[in-house]
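In this view, the complex is presented without one of its protein chains, the others remaining in place.
Moving on to subunit A:
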Amino acid sequence: MAAATAQAPVAGTLAPLRATGRRRAAAKLLALAVLAAVLVPLAEAHWPGGAWPGALTVDLSGPLGRASDWIIDNRDSHPLFLYFFGYVSNAIVVGVRAVYLVLLAAGWAGVTAAAGLVAWRLAGLRLALTAAAAFLVCGLLGMWVPTMQTLALMVVAVLASVLVGGLLGLAAGLSERTHRVLRPVLDTMQVLPAFAYLLPVVLVFGIGVPAAVLATVVYAAPPMARLTALGLRDADQGVMEAVASLGATARQRLFTARLPLALGELMLGVNQAIMMALSMAVIASVIGAGGLGDRVYQALASVDVGAALAAGIPIVLLAVVLDRTTGAAGERLGAGRDVPRGPLRGWAGWLLVAVLTVAAALAARLAGRLDWPGSWEVDIAEPVNRAVDWMTGHLYTGVPYVGGTADWAGHFTTWVLDPVRSGLQWLPWWAVLLIVAALSWLIGTWRTALTAVLAMAAIGVLGVWKPSLDTLSQVLAAVAVTLVLGFAAGVAAARSTRLERWFRPVLDVLQTMPQFVYLIPVVALFGVGRAPAVAAAVVYALPAVVRITTQGVRTVDAAALEAARSLGATGGQQLRQVQLPLARPALLLAVNQGVVLVLAVVIIGGLVGGGALGYDVVFGLAQGDLATGLVAGAAIVCLGLMLDRVTQPTERRAGKGA
């Protein structure tokens, strides 16, 4: 129904469609107004006042606290823990420990050699050199041991995610019913901020490596499941029919055709799982993951930017190397091309990789250099901190004409964040619900609107209305800035090939970096507070918005554009009258993605003084007050759900039958 308005295939049909769209929008608004006219006076009479009425909240801290106490008391005695969670937890600890020991036994030489050779085998010589260099830099920065800790945790978490996600995806890919059940769950999990996953696992497993690994798996498995299902379901129907026509059994169809055809998607799923896992493994330092994330976390806690950077660089390097290597491998498999010629082909290639790795490890061991030599370490923390101090002294404030970075942050807080926040909190609660309903209904369907309103109401019921609106104000401000910058840059890049060529590598790197890392530079520039959190969110969400916008404007139907040009439209007219209207679905998607990404980082901003819900989660974890943290976590889930549904373009639902 409403999908027709958004798809508008030909420029000529846009006008009538827009007219019907406008009529439909008016009808929706009218219906809402009628509803409001009935309900609002009732609500106002019962619960006067602007904030969420106290009578409508349910205090969960009591029961949640009791539940958490019960779990802590029974963790060592209840059969559920002894015979299920206990085993899970032990298996994870043993697994991570085993991988860690193997990595240590291989030594820096073995690991570096393995990384280089595997990258060579999968993606060619250039990436091999990059991979080896990246590991050497990790050692140089004095981060060898934390890097190995993170890597060990990642290996276990990624294996588990790929296994779990792959199996779920297989089920969803082969069974329509499973797909219908799983899809909305996976869709929703995809949009939730990483922080929301931390507390439930902590509740069950306590702070430590098992909780960190499980949170990572829960976060990283959905993309694997989604892409596996997508790959299996999208198998070329013609090929599947040909295979069936030759008399293949169901099992033969799966193993000789459907799975091989989906190989590209599967590898993309692995790639996504790895990137999500890295992102989460770093964030999970908050619940005891250790490793690089912990170093960043500790350093940020004491505003030691130098130390944070020393741990942050290895994270970025790991991210880039893992992403490029698995991405290249996936591309090659997906295209169905042969392995590049070279000494590392086929199974013999893998054998050679193993042999060379062992040789490198043994060589280092015999030379007595198994551990990274301390004398090879370069301390960058101090010079960086000196630079930051200089910046603090010279750039923070009082720079003539432009002002300082801290001034900017202060102004942004005073002139943007504070008014938005007080505005939101001044709005009567029912007005907030009405706005949510109107927006989500106009963009989506009544179903998305209902979900959004219920999610928002649930926040009120949970009793965290005020901090949630605080978070929301930061999200709104960050999204506004992101969209202004992102659309401008995206449209510019779409219209200039040269600009796009410059953007591309930058966007590639920015998009692979874990969320956590973005906090380091903003703390260096703006100190702590809400403004830096918003800045980090903007920087994190910007690449995706720019990319989607560019692609959307670029892939506008060339025939329509040519027609406009042949009629003598100017560049501006082409943009306004053809490209932007036809790119509307992409722009809406950019908004949706921007909102989801911004929320994720605004929440993490609780670590650098962003306050609000993110801070509640951190506070709950730090103080062992799980009830507060869990309520905040639930509110984050609701907020994420609400924001996603409000901005959800109808198209995502339209493909249901496919």
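Definition applied: a residue touches a chain if its C-beta (ideal position, glycine included) is under 8 Å from a C-beta of that chain, and two chains touch if they have at least 3 such contacts; residues count from 1.
Throughout what follows, contacts and distances are computed from a predicted model.
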Among "Hydrogenase HoxU", "Outer membrane lipoprotein-sorting protein", "Glycine/betaine ABC transporter ATP-binding protein" or "Cytochrome d ubiquinol oxidase subunit II", UniProt-listed name of the chain not shown: "Glycine/betaine ABC transporter ATP-binding protein"
From the listed residues A:Ala67, A:Ala248 or A:Ile435, report the one that touches the chain absent from this view. A:Ala248
Hey, which of A:Leu263, A:Val303 or A:Ala431 is the one touching the hidden chain? A:Leu263
Mind listing the subunit A residues that contact the chain we can't see here? 236, 238-239, 241-249, 252, 256-257, 260-261, 263, 333, 335-338
